[in-house]
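Moving on to chain A:
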Amino acid sequence: MLTQALLLSGALFVIGTLGVMVRRNAIIIFLCIELQLNAVNLAFVALSRYTGIEGQLFVFFVMTVAAAEAAVGLAIIISIFRHHETVNVDKFNFLKW
Partner candidate 1 sequence: MVLDYTSSFHYVLALLPELVLSAWGMGVLLVGVSREQEGGGGQELGWLALAGLAIAAVANGWLYSGVTEEGATAMIAVDRFRLFANWVFIIGAALSIVISLPYVARQRLQAGEYYSLILFAAVGMMFMASARDLMVIFLGLELMSIGVYALAGFNRRDRRSAEAGLKYFLLGAFASAFLLFGIALIYGAAGSSNIHAIAVAVQDGTIATALMGPGVALLAIGFAFKVSAVPFHMWTPDVYEGAPTPVTAFMAASVKTAAFVAFLRVFLVGLDGLYAQWWSILWWIAAITMVAGNVVALVQSSVKRMLAYSSIAHGGYLLVALVAANDTAAAGLLFYLLVYTVMTVGVFGVVIAVGNQTEENSRIEDYAGFGWRQPVLGVLMTVFLLSLAGFPGTAGFIAKYHLLLGAAQSSLWVLSVILVLTTVVSYWYYLRVAWYMWMKEAPETAGAGGRITTPFATRVVLVVSVAVILLAGVFPGAALDLAAGSIDGLRDLVAGSGVAAGP
Partner candidate 2 sequence: MTNLLTSLLYEDWVLHALIWLPAAGLTHVLVSSADRARHIAFAWSALVFVLSLGLWWSFSPGDGGFALESSTPWIESWGVSYALGIDGISIFMVLLTTFTSAIAILGSFEYIKTRRKAFYALMLLLQMGVVGVFLATDIFLFYVFFELTLVPMYFIVGIWGGERRIYAAVKFFLYTAVGSLLMLVAILYIYFSSGVDSFAYEAFLNAELTLREQIWLFAAFALAFGIKVPVFPLHTWLPDAHVEAPTPGSVVLAAVLLKMGTYGFMRFLLPFFPGAVQHPTVVMVMLILGVAGIVYAAWVAAVQPDAKKLVAYTSVAHMGFVVIGIFALTLNGLQGGMVVMISHGISTGALFLLLGMMYERRHTRLIEDFGGIGRAAPLFATAFVITALASIGLPGTSGFVGEFLALLGTFETHPVTAIVAATGVVFAAYYMLPMVQRVLFNKLDKPENRTFPDLSRREMVILGPLVALMIWIGVHPAPFLERMEPSVQVVLERVEGARPVPGTAGTPARED
């Protein structure tokens, strides 16, 4: 059971990873990251069955952190949107090399 849960978690995580790599919209990318975090949450929950209650506790920490990240991240996205009128990360390559 654990194996399946972890595989699912891993699959979600990979999907999130792929999304970060291929998507261009900053918000979508961020959502993919959220997907990754939630994949980890799944793993925590699954593991907590064997290791104790802390695993489930961690999930709440992670969710909190994700919320905080979302707040700051969206603010940053808005801030850059003001400059570029777009959230397409392809356009944000003023800094390079």
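The candidates were selected such that all candidates are chains of the complex that A comes from, given by their letters.
The rule we apply is simple: a contact is a pair of C-beta atoms (placed from the backbone, for glycine too) under 8 Å apart; a residue touches a chain by one contact, two chains touch by 3 or more; residues count from 1.
The structure displayed is predicted, hence computed values, not measured ones.
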{"item": "Complex partner of chain A (touching, any copy) among 1 or 2", "value": "1"}
{"item": "Parts of chain A lying in touch with candidate 1, wherever the complex brings them together", "value": "6, 13, 16-17, 20, 26, 29-30, 33, 36-37, 39-40, 43-44, 47, 50-52, 54-55, 58, 61-62, 65, 68-69, 72-73, 75-77, 79-80, 82-84, 89, 92, 94-97"}
